[in-house]
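Some chains omitted; the rest stay in position.
The first chain written gets the first letter, and so on, giving A, B, C and D; residue counts start at 1 in each chain.
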Amino acid sequence: MFGALLKKELMVARRNWIGIVIPLFFFVMVVSLFPFGVSPEAPTLQKIAPGIIWVAALLATLLSLEQFYRSDYQDGSLEQTLLIAGPTQVASAKILAHWLLTGLPLVIVSPLLGILMQINHGFVDSNHTWVLMLSLLLGTPTLCLIGAVGMSLALAANRNGMLVAVLVLPLYVPILIFGTSTVTASLENFSYNGQLAILAALLLIALVMSPFAAGRALKISVS
Amino acid sequence: MTNKGLLASDLTISRAEHVLLEGAELELAPSTITYLYGENGAGKTSLMRCLSGLLQADSGKINWNGQSITSLDSEYFQDLIFLAHALSMKAELTIFENLSFYARLRGIKDPKSLIDDATSQLGIAQLQKRRFAELSAGQQHKVALCRLVIEPAKIWILDEPFVNLDKATRHWLAALIQDFAKQGGVVLFTSHHEIEELAIDQRIGIEH
Amino acid sequence: MNSFHEFIFMGKHGAYVWSSYLMTFIVLLGVFYWFRYLLKSLRSQVKSELNSSDSNAARPKARKLKVEKNESRD
Amino acid sequence: MASRWRWFHQLGSPKWFFEKSAKWLPWIWAGTLILLAVGLYYSLWASPIEARQGQGHTVRIMYIHVPAAALSMIGYVAMAIASTIGLVWKMKMAFAASRAIAPIGAAMTFIALFTGAVWGKPTWGTWWEWDARLTSELLLLFLYLGFIALHSSFAERAKADKAAAVLAIVGVINVPIIYFSVKWWNTLHQGYSVTQKGALAPEFQVPLFTMIGAFYLLFIGLVIMRLRVEILMREQKSRWVADWTAQKEQK
């Protein structure tokens, strides 16, 4: 059942892949703008790299939420799946699909962005790239999880556009802070285990709560 | 144990602060076809959504086979097909993809032959690879009806299933419903037109 | 506080202190009057609905179900 | 029903609360005014300037800044508790209460932010600094506004209540997370001083505590006012509201 839900999400996404590509494209573009906009010097870039990459990840997740949830609500397939599969399961499948389509690609392209932003400047044999990937790997699912709750609430409110962002952004801040500081710590040769542990803990909390809360909200939205 | 059907008692339903139905009682026994009628805005859809567990009634009980539908959650919903005004198909997917999604949700592993059968009954087999958005209104409706053939169920709640269909398809649907009831199914449907082809066992009107 | 002059100017910081107090005052009083206004307008709304004669006719009444069983088939 | 639960059920009754609160309000306002008068007298006139850290007269901003900041946080917690009660026990009055607290909490947050920013200019030399407390206060404002925005977006109140309650609860779990993350990230703001014994000279304590008391009463009074509005909105069509309006009419 979960498999069917997930497969449908992926299939729909493949059909209108603009929706999927745009966030990713956006992510890369935002990041690659900074060398133009701010400064092309390696040390400066390196300094702002973690923050920029993380903010871009956050915005990309946010940007894709609307697209990802709205259409099911409008064409009535949301209520059908809720009936057949139950709210928590529907929410979980959506969240997982959303992460596979926006979070995972980000994790995958992040080494490229690291190079673009000179993340290894002045280091030999550094593992900054791995740290960046790991932090994104732990952080982006949390973004999707929290985003699902916000989006489901916004759907229930039958409201368009930016309400989701307003609901969700304050909740994103801790993830952003810890995600960034993981990478920054690595760049400064400090230990980053603590930050990673916190990211993991946040992920766990969200993992326990979000599918349930999002499911409830989805149920409210179709009633 | 035989199925005891759907029983609603003392149902009060309201929308946006205004009470639609008060103290409604109804019984949908197995092997009966129930026709729900009422003018536009009477509350047919709201009642059906309530019976499907989508809308929360203000008060009252709804039992399926003797147990409250809120308590036995998934079991009732496995038995139910609810066709709403919205057709619940993804515009981007093909007919085949849409139908096999619902079939898989019901746990059918390999739905191909079932889908072939359903679509050819409705004369849309050659359109299986067409995207849902690229069908005519009636063809889209037919796709939704295929679900009745494909998915196993014990109760059908159908909100205006005859809309947009041409005469031949209406005949076909009436026969399908009759058949389902004969095999012990529970059927509740609405329509603003009389469906002469259908032998109706119970009529429920929403009236003042 | 020794003089009225000091009270007003607060040793070069008058603008900061007074603007803080003033803004606080405005916001809180604004909230207070806003709520008062809400209560009053609601009351007059309820009143006008009561007074308008057709209010009960316009408000749709709850409906009932009418069930007819067709026994002929069994 | 055990009698010690009676108050809970009475609070759950809109009619009971509406009638009783009309009697409470004058007392609350009277208390507020007295405390405010005393508090303002001390805070603007009778209390001395701060010399140790060279803040001078700007210390007077503290007497409104600190109460507002404290209430902004307590308000959010109260709102989340009310939301939880509403969701768990299906108590409509609790939903109404959470809706009533939101705008007042947001106003308090705004006051804390504004007075803090104004205080920051002479003491830190900048209106805004990305410091832990300031930042979490800003995020708290966004959480409040999100709650209000979400609640106002619904046509059906029952749906609005439930959805906004989900948000409030998710938000309150995040408040400590936000606070600690931000604190750990950057700290500049004043540490705890009021609560530590002897950290604050007694001549500052009198105006501060009076003002804190005044703000608490004011907060409660405003919440009750807004709750009365909320009750009227929700019960518009009930018998007792009609009776009440008719009765008001006669006076």
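What we mean here is this: a residue touches a chain if its C-beta (ideal position, glycine included) is under 8 Å from a C-beta of that chain, and two chains touch if they have at least 3 such contacts.
Fair warning: this is a prediction, and the values are worked out from it, not measured in the lab.
Chemist: Full complex composition, in terms of the labels displayed?
Modeler: Copy numbers over the entire complex come out as A x2, B x2, C x1, D x1.
Just so it is clear, only the chains that are shown with their structure count from here on.
Chemist: What are the mutual neighbours of chain B and chain D in this structure?
Modeler: Shared contacts of chain B and chain D: A, C.
Chemist: Select, from C-D and A-B, the pair of chains that is joined by more C-beta pairs in contact.
Modeler: Of C-D and A-B, more C-beta pairs in contact link C-D.
Chemist: Return the chain whose centre of C-alpha atoms lies at maximal distance from the corresponding centre of chain C.
Modeler: With centres defined by C-alpha atoms, farthest from chain C sits B.
Chemist: Report the chain ID whose CA centroid sits closest to the centroid of the full protein CA set.
Modeler: A
Chemist: If you average the CA atoms of chain A and of chain C, how far apart do the two points sit, in angstrom?
Modeler: 39
Chemist: Quick check: how many Å separate the C-alpha centres of chain A and chain B?
Modeler: From the centre of chain A to the centre of chain B is 38 Å.
Chemist: Express in whole angstrom the distance between the two chain centres, defined as the mean CA positions of chain A and chain D.
Modeler: The computed centroid separation for chain A versus chain D comes out at 33 Å.
Chemist: What positions in chain D touch 2 or more of the other chains?
Modeler: Where chain D meets two or more other chains at a single residue, that happens at 155.
Chemist: Which pairs of chains touch each other?
Modeler: Listed by label, chains in contact pair as A-B, A-D, B-C, B-D, C-D.
Chemist: Show which residues of chain B lie in contact with chain C when the two form their complex.
Modeler: 12, 18-26, 38, 42-43, 199-208
Chemist: Taking the complex as given, what residues does chain C use to touch chain B?
Modeler: Going by the criterion above, the answer is residues 59-70, 73.
Chemist: Given the complex with chain B, which residues does chain D contribute to the contact?
Modeler: It is residues 155-157, 237 of chain D that touch chain B.
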